[in-house]
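Mind having a look at this structure? Questions to follow.
Missing here: one protein chain of the complex. Every other protein chain is in place.
The block that comes next holds subunit A.
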């Protein structure tokens, strides 16, 4: 919300600079987004009048304008807007001007036509965040004058962000009230006024059916209005306050709203039929809003209706057909109090935000319903003439949010804030409208009706805090508790220690990516309102995210990536939403670069397997890797599930080539994941004495059929067999060599097994190792039908 400094000064005789006032506002709880000095930015922009308009010969959307800026000859300007016509007055940025958006105006040719300046919109002048087309200035704007001068832009404009609890401050008067109370200056207020009533003008017939949602409604007819543009001063003020002038009546109502906080509406009296009724909408009732949208209303929406149709969605927006337009002569003015929660719900249902709804849903000052009506009547009749009828009043504003009282204790507030409350602070709050009686520790507080946000003692602690100032509260470190900190989760840290870069990817992915690794089984959790299709479903695999990161980096000349992510996977289950903590790895491309000592090496299955094994070992766990061709998205023959004990705790493998290709990756990619929720950390190793006697290492080399080795036997099975056959002296066994080629028949593989024997009590003899070897050879023969390589 923007408030010109001059409006505030009309209400309070402020003597401080805009910067000081901005500081005061911040201290009082009103966020100042900026103090703008609009004039400074638009020096060189002058009022121009369009003397002729012709289409650009080479461009459909451009026009050739001749614009009079009060100099000997009109300027030729090529303009891309469409909302202007001959005779309109518009802001013209002359050559050499720098606009607030940084654009510097130069003489140039646009599609071959000379352009000696630029016609501006509010946005280009820095007056609004968005605008449609050029800013059309009032007809009486003097040609050639600096626009900043004409719009009285000498002054500062405060751009405020009003918190949703302070509906009372969404207007000049509310902000002025806080400033006046704080500075102990009088608040001017608005002079009461009553219009002269012409008995010939009837009071509108109004009934309120939905009394809870509309506790007060006022309406009045004004007849014989000569509708014209609002005066330049008002337009200038509205523009600086961030609103666009529309027509005389609407401008007056907006001005009253910005000044007093009461949103009002004007109907064209001649477009209404019969009694006005404020009621709940019927289910499916049609409403065509001012902004062109056609709605089907729900039962419960609060509407203003005549005998024919809905003429307004109460407190939000009028209908397209009932509003004031160029031919309007007789009007009905509406000023009302609508229940905030009702306006809020309807506004959310139709996503229809308006300046009025923003104020109604935060709660307006009930007292302003009548005041707004009187002020608007006066300004309208002063400007546009007309005769005024009696106000029809339904309901009563005096009971709205009135008479709220509470008791609190000084010490209670002091305890909450950690400061003392000097009595003189009560005066500041009294000036803000509170009734305060202090007896020793007791505070009796009467809450003004415009403060919808204050109802409990804690609310008063905030009021005291902001008038005293948060800076007055000391910084005290509370006594430290001595709870033992929980053992931190080191999952990702250990993966990083293994050489992986941690990444963080979004928890939502595309449905298409999900389907690469997870079958459609109805358990996906989808977002109702995703940012895009690419972020529409909660992930059930971390691999898609990792592949996207790999793609990003491999496309940027990285020869390889080793990345890991810790996060959650999400799915629907019978018991509700399941969030599963996982750790996932991806390895692809070069893991060792060309070096003076060795040549480059690319990642393979066993690099990643080694990393996962090391990670498990860190937690005292050993995984068994069981070949599994059925893991979706992984290549058969290079994929495995990882068992810890009997629990399936993870998966590992090579990403299917077609899937990698879908991520623009044409080199092997290896991924793994571990379900952290099923891991129970192994015990910390206990000390056992180190061996005193030397061990004996022996190698046995067997000749096996390769297919049988890879598919059926496998290193795990061989090691198991060796360990079992080796007896209790056998400490360790592993496959240390695989060889095919010269000396080994086609289709066969030579498998070297190395085992270590050790006895804690003695040195082993030749007989010991011979006996173990024989047992192992026999067991290998029995289990796999293989014998030693000759």
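In this section, contacts are C-beta pairs under 8 Å (C-beta built on N, C-alpha and C of every residue); 3 or more make two chains touch, one makes a residue touch a chain; residues count from 1.
Following the convention adopted for this analysis, contacts and distances are computed from a predicted model.
Asks: Leaving aside the chains you can see, what is the UniProt protein name of the one that's missing? Options: "Xanthine dehydrogenase small subunit", "4Fe-4S dicluster domain-containing protein", "Phenylalanine--tRNA ligase alpha subunit" or "Dipeptide transport system permease protein DppB".
Replies: Its UniProt record gives the name "Phenylalanine--tRNA ligase alpha subunit".
Asks: Could you tell me which of A:223, A:268 or A:361 touches the chain that is not displayed?
Replies: With A:223, A:268 or A:361 as choices, the missing chain is touched by A:361.
Asks: Of the residues listed, A:101, A:114, A:502 or A:622, which one is in contact with the missing chain?
Replies: Answer from the full complex: A:502 touches the omitted chain.
Asks: Sort through A:225, A:410 or A:561 and give me the one touching the missing partner chain.
Replies: Per the contact definition at the top, the residue touching the missing chain is A:561.
Asks: Please identify which residue in A:526, A:624, A:711 or A:782 touches the non-displayed chain.
Replies: A:526
Asks: Which is it among A:60, A:196, A:294 or A:471 that touches the chain not included here?
Replies: A:471
Asks: Just the residue numbers, please: which parts of subunit A touch the chain that's not shown?
Replies: 26-29, 31, 163-166, 340-342, 344-345, 348, 361-362, 415-419, 456, 458-459, 461-462, 465-466, 470-471, 473-478, 480-483, 485-486, 488, 492-493, 495-508, 525-531, 535, 538, 549, 552-553, 556, 558, 561-564, 567-568, 570, 572, 577, 579, 591-593, 595-597
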